[in-house]
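Heads up, one of the protein chains got dropped from this complex, but the rest are sitting where they should.
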Amino acid sequence: MSDYKEILYEKQRGGVLITLNRPEALNAITRSMLKELHQALDEAEADPEVRAIVLTGAGRGFCSGFDQRTTSGRRRDMQWPQGMPTDMSTADLLNYWRKDDAKLLHIFELTKPVIGAVRGWAMGGGCWLALFTHITIAADDAVFAQPEVRHGSNTTFMWTLLAGFKNAIRYGITGDHIDAGEALRIGLVNKVVPADQLLEECFSIVERIAHVPPETVKINLAISTMGLQMMGLRDALALDFELSVPAHMMLREEFRRPLDEARFNQGTKAYLQLRDGLFQPEPFGPRSKKSK
Amino acid sequence: MAEYKEIIFEKQRGGVLITLNRPEAMNAISRNLIKELHAALDEIEGDPEIRAVVVTGAGRAFSAGMDQGKTASGRRRDLHWPYGIPTGQSAAEVINSWRSESRNFMRLWEFSKPIIGAINGWAMGAGSWFALFTHITIASENAVFAQPEVRHGSNTSFMWTLLGGFKNALRYGLTGDHIDAQEALRIGLVVKVVPADQLLDECFSIVERIAHIPPETVKINLQIATMGLQMMGLRDALTLDNQLSAPAHVMLREELRRPLDEARFNEGTKKYLMLRDGPFQPEPFGPRSKRK
Partner (left out) sequence: MSNYQTLLYEKQRHGVLITLNRPNALNAMNQGLLGELDQALAEAETDPDIRAVVLTGAGGTFSVGEDISGDDPGTAWPYGIPEGSSLVHEYNRLRDADRRNILGRQLYRWEYPKPIIGAVSGWCLGAASWLALTCHVTIAADDAVFGQPQVRHGANTDFIWVALAGFKNALRYSLTGDPVDAKEALRMGLVNQVVPKDKLLDECFAFVERVAHVPPETVKINLAIATSGMEMMGLRKAWTLNAELAAMARLTKREEFNKHLEDAKKKGGVEAFLEARDKPFQPEPFGPKAKKSK
């Protein structure tokens, strides 16, 4: 078994608990964490003792998304009015964004069930992880959102597949926060439980799965996931991937420059305040008016 | 008019009530029942007085699924281990026997008149598929939907995914867990839940409404939905579904299957069911759950 640095891999109860383990960074996804996650999924897939995978986050949150510093390369040296990094051509930039693939389809196409155990913040890429899992259980404090769409980034078709286009658009074009109750209502999660019951709920499902022959589970998983591919899901996700390119490249100076400057001169907190300030209060969750 | 032995055919209120009528076998679907259903559908097609079809079950069940004893699912006594193939057969023959490319459910789906499922009780295995393939489905408060046969080497149906979304479909399709009428409503398998004594009246009041509308119009509007979904790839998804039934049924592990077969043949169905479903008690919903 490999030595993982940014995730935990703990076999138990007929399955494995994979924990995104950068709690000091709210489990923000780095390139190396992503690599370890995919390795861990491969390891789990090949291990006959592992009948299902539970994916969760360390600490009180699931995952705050792709780590701004390492994955999406928020370069300091954007040239305006071009809106391009100083020493890159359009060709370079297109190539860069077209290979930035988190390979989330690997989760969806895994031959063993992956169960997302989501408590606290599931933001951006973290929200996508939760969506791509086969089954998702949320704690009552879970929050799902894609705030990065507010500053030049794309949503994912998985919201549409799960929640229908109206709900997906309502939340996907503004990055608004939704809570566990709304996530349940619109179909992003299977069930909501108290936070202290989250892992127990997930592993009791793992134990039920473990009573079923593995080949049967594998086939029945495929009936759903491949069935959706037959209905065109793969094509929809292929389009998704290509649309992430213009989403990241089409940057307006008046929107982007102040955000970049806030981040580099004052730090992440100032940047987030500037980005999200205009959207307060959120419609749901801890930053809404509804919270006590 | 044909003589029916395993179904009851009662024209009424602008439609016909077809009752699956093997209550002693919980309306398990036998070869003969399938034959009679097709004959009934032929009759309905040719009868302009019948504007829609309501299907229900006699007694406590809608249908317990494919008849284990009498049909070609052929729980053969003589599975030869370690091969997991019936004695004297080749793998080729066994696989081929499962590739029957059954058009039974598709006939319901593509039928020229609306079929309304009146789910009065247990809808298990292929019984649940029958319910799902109906165009409109109303459940009584006692209805239970499940696919427990996935626990011992059988496939789910993509229809659960089409209706419930992949997360709900997988939550219940990988484990065969029971769900009740309310959960079925929540996830989209049925459109309404009514008290048991109102079930048939609810369905026939819909039939009466349909009967006020020209038959060609009803047929076209039915096909806007059903053929529209075929256009979206449902046909391909169901083709895949069909083909996955073969591996689901032939990929049998001795350590899991042999005890079940022995229980069934030496001690009977009750013992077999206890062995199969015991590890899964209590169910998450329904009469075998902890609720109420």
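Brief remarks follow.
Letters A and B name the chains as they come in the text, with residue numbers starting at 1 for each one.
Criterion: contacts are C-beta pairs under 8 Å (C-beta built on N, C-alpha and C of every residue); 3 or more make two chains touch, one makes a residue touch a chain.
Bear in mind the structure is a predicted one, so any value in this text is a computation, not a measurement.
Interface note for the absent chain: among B:R60, B:H80, B:R99 or B:R209, the touching residue is B:R209.
Residue in contact with the omitted chain (choice from B:I44, B:A64, B:A123 or B:I136): B:I136.
Within the complete assembly, A:L233 is the residue of A:M84, A:L233 or A:A262 that touches the hidden chain. Within the whole complex, the absent chain has one touching residue among B:M232, B:M251 or B:L273, and that is B:M232. The set of chain A residues touching the chain not shown comprises 149-157, 159-160, 164-170, 172-176, 231-233, 235-240, 243, 246-247, 250-252, 255-256, 278-279. Touching residues on chain B toward the chain that is not drawn are 114, 134-137, 162-163, 188-192, 206, 209-210, 212-214, 216-218, 220-229, 231-233.
In this text, only the chains that are shown with their structure count from here on.
Residue ranges on chain A touching chain B, taken from their complex, read 113, 134-136, 161-162, 187-190, 205, 208-209, 211-217, 219-228, 230-232.
Interface residues of chain B facing chain A in the complex, by the touch rule stated above, are 150-158, 160-162, 165-171, 173-177, 232-234, 236-241, 244, 247-248, 251-253, 256-257, 279-280.
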